[in-house]
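Take this structure first; my questions come after.
With one protein chain withheld, the remaining protein chains of the complex are depicted in position.
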Amino acid sequence: MTVSEPILRIENLSVALPEGLDRKHAVHDVSLEVHRKQIVCVVGESGSGKSVTAAAVMRLLPEKVLRITGGAIHLEGEDIAAASPARLCELRGNRIAMIFQEPLTALNPVMRVGEQIAEVLRIHRPQMDHRQIEARVVELMADVQLPDPDRLARAYPHQLSGGQRQRVMIAMALALEPALIIADEPTTALDVTTQAQILRLLRELLTKHDSGVLMITHDFGVVADIADHVVVMQQGEVVERGTPDKVLAAPEHPYTRALIEAVPRFRYRPEPERREAAVLAVEGLSLTYRSTSFLGAKRETRALDTVSFSLAPGETLGVVGESGSGKTSLAKTLLRFETPDSGRILFQGQDIAGLAGSALLQMRRHIQMVFQDPYKSLNPRRRIGQSLIEGPVQHGLSVGEAVKRAEDLMELVGLRRDALDRFPHEFSGGQRQRICIARALAMEPSVIVADEAVSALDVSVQAQVLRLFEELQRRIGFAMIFVTHDLRVASNICDRIAVMQRGRIVEIGPAQRVFEAPEEAYTRELLAAVPGFARKVAAVA
Amino acid sequence: MSANGQAPSLARRGILIDALLTNRVALFSGALLLAIALSAVFAGLITGGDPFLIRPRLRLRPPGSEFWFGTDALGRDVFALVLHGGRISLLVGLFAALAGAAIGTVIGLLTGYLRWLDPVVMRVMDGIMAIPGILFAVALVSLVGPSLFTIVAAITFAEIPRVTRLVRAVVLSVREESYVRAAEGLGIPARLVLLRHILPSCIAPLIVQTTYMFAAAILSEAVLGFLGVGFPPDIPSWGNVLAEGRAVFQRAPWTIIAPGLFLAVTVMAVNLLGDGLRDRLDPRLSRAAKVSS
Partner (left out) sequence: MAVPVMLVVATIVFLLLRLSPGDPALIIAGETAGPEALARIRAEMGLDRPLVMQYLAWLGEIVRGNLGTSVLSKIPVLTLIFDRLEPTLVLALSAILITVVVAVPLGAIAAWRHNSWIDRAVMMLSVVGFSVPAFVIGYILILLLSVKADIFPVQGYVSPFADPLAALRHLALPSITLALVFMALISRVTRSSLLEVLGEDFVRTARAKGNVERRVLWRHALPNAAVPIITVIGLGIALLISGVVVTESVFNLPGVGRLTIDAILARDYPVVQGLMLFFALIYVGVNLLIDIAYVIVDPRIRY
């Protein structure tokens, strides 16, 4: 093997899809190389074939469904596309290791994490004795900056935080210093601050180890932060490749340009001039989740802690924060899916915090919700039309009028008037989210609460839906509470921002002021963790 | 596992027929079951004459071309008894399965949706499950006296908790779905949310569970007969045909084995039909829900 020989060389790889789908190949004629100490990012939207490529290199494809039909995968010169199952077991974990997207489900829930790291050593280094293995596990856990490795090694995965779990996965991958580490969306399931820490850790580790990294991601921010080389995939094919500077700054392929264009950037709405009386005012709202265990031990979680704010008609308030900050609890409480322990929710002057029964049902039409997952928020067994007229008919509109309104709304959100008799599965994710918006608007609400309403969508679709929200708001004039973890998205659509941490609003103010001159340390921490942020600021300066 | 992963909607018409056509075993089982049901309905035409006809000269004849299942201690044709018995046994199975499904669904829907009701109802259901179903049925039937109603009621009682638990589990998972939340958010009253958005999700697992209960109920009727508390001897059912055979089993094993295997084939057809429906309608429903009594 010569010095210049790459660790991984994929040549003309093709993976067939089962018959009867809209395209023949999950991956078609893909070639790429990964060198020592190099991080290669494969980037693309869902369905681009990026994860199939990663799984093919591990030979972890469900091979009855997804068959490698052509090409070669050379790992340190050996073609693993043709390796025997026994040889694959020798290579996996040893010369090639993988880090998965969701660290909670990727770890065995009933095995201690130390044992899970040790297992790699036991499989591939049978000559190591018990004490050596134990020492090596502690060393590895310290390497990935896990606190108190001796104690943590004896913990189970559910007892760790998301970031700690991903560190365990990384320790497992590094255990035998493999030639190649494949990371499939390793930070997507994590909070932004944790994501930034994990990316920094990966970079640092490569200065110590000799491995190459093949990283799969959908996020150009991650690419900007970490990649040495970028490969852009669309519909199973490579459309562009190059250094991140070149690809990000001067993309050649129209698809790459469109993708980069769609990445949300910090961009602010003009400040609204007038301030009318609030349509919604929240005063000292607190919510505690209580659970009683089998043996009677009581657990209390403070989800909301004296939250106060007000919302003017036509205004959008962004609620941002990490998971567990209470932003979704706030949305649920405003919609009265939860009843607060204390505090008031004044809707047009009336306190709705304690409403029940038919008064609650009547109030609900005025505050509507758009949910995160467009695949789950429409009843799969009911036609779109049925979902759209259900609410208005319940509140007294005749079926004929409700259908008319539904047709108008379909058009308003950019869909065909005559699509009302179709089922949800006939629509794409972005289209479904438009339908959900139409369903909310059919109630002619004064306030819309959108809970991570664009988070499950691909970036290009995300941008379209955001534009739709903005346009509708201009035309109809509802006020909106926009809950999101993505500060860039929030800056696009929100007039004001409330930053939440541990159930409290730590900072609230006009979007531009909060993001450009944050007063709180926590807000600064969140901003610093936004992928690609440092580079963007540098570019602006 | 496939890239598009989206299961086709079950909302379309004819899910049962659709399910049957895609599974050969289920199709065959369904056809067999239909044949058995028809043979029970037209038992008189097929076997001709009175199944109770006592012919002392022909007692305990082994199976042969004249008497397919042999004759019993009174010289009656066991095959004719079995075909006639199918009427009552299948009816008991059908009624018990439908009654259990209906009652269990109502309780399950309510207890899954009304949080305050849940602990009370579930303890009662646990209590019912703790009593061995067959013993309860034997005791009830022997106290009240055998009749179609008591036997169906006794078998149904033990099935209710299983349906309740199944429906409740579906309700608990579906009620957290965003589309149910969305309906609540539109101001739809709870009663309508249950009927429109939650009940339809229960239908597929209920169809499967009802099939299994049908099988279990046929078995239960047979066991009741075998233990001596089934229908009175003048009503032919699989249970009391088997009961008659017990006394003469050593000399004439066909008196139990022939009707027993006929019964087994029927129950197996129902179970295979249930498996086929489950694979098609509800791959996640495990057999764990079906701990038959």
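As written, the chain order gives the labels A and B, with residue 1 at the start of each chain.
Methods note: a residue touches a chain if its C-beta (ideal position, glycine included) is under 8 Å from a C-beta of that chain, and two chains touch if they have at least 3 such contacts.
On a predicted model such as this, the values are computed, not experimentally measured, just so you know.
Shown chains touched by the hidden chain across the complete assembly: A, B. Contact with the undisplayed chain is limited, among B:Ala80, B:Val193 or B:Ala215, to B:Ala215. Contact with the chain that does not appear here is found for just one residue of A:Gly93, A:Pro374 or A:Gly503, A:Gly93.
Only one of B:Ile134, B:Val167, B:Ile188 or B:Ala217 touches the absent chain when the whole complex is considered: B:Ile134. Contact with the undisplayed chain is limited, among B:Ile155, B:Val170 or B:Val267, to B:Val267. Remark: the residues of chain A touching the chain excluded from display are 58, 60, 85-86, 88-94, 97-98, 100, 102, 105-111, 119-120, 123-124, 156, 158, 169, 172, 293-295.
For chain B, the residues touching the absent chain in the complete assembly are 123-124, 126-136, 138-140, 142-144, 215, 219, 222-223, 226-229, 242, 249-250, 253, 256-257, 260-261, 263-265, 267-268, 270-272, 275, 284, 286-288, 291-293.
Simple rule for what comes next: only the chains that are shown with their structure count from here on.
Computed centre separation for the pair chain A/chain B is 47 angstrom, with centres defined by C-alpha atoms.
Contact residues of chain B toward chain A in the complex are 1-4, 6, 8-11, 177-189, 192, 196-197, 200-201.
By the touch criterion given at the top, residues 17-18, 21, 26, 47, 62, 65, 335, 337, 361-365, 368-369, 371-373, 376-382, 387, 390-391, 394-395, 423, 425, 436, 439, 443 of chain A touch chain B in their complex.
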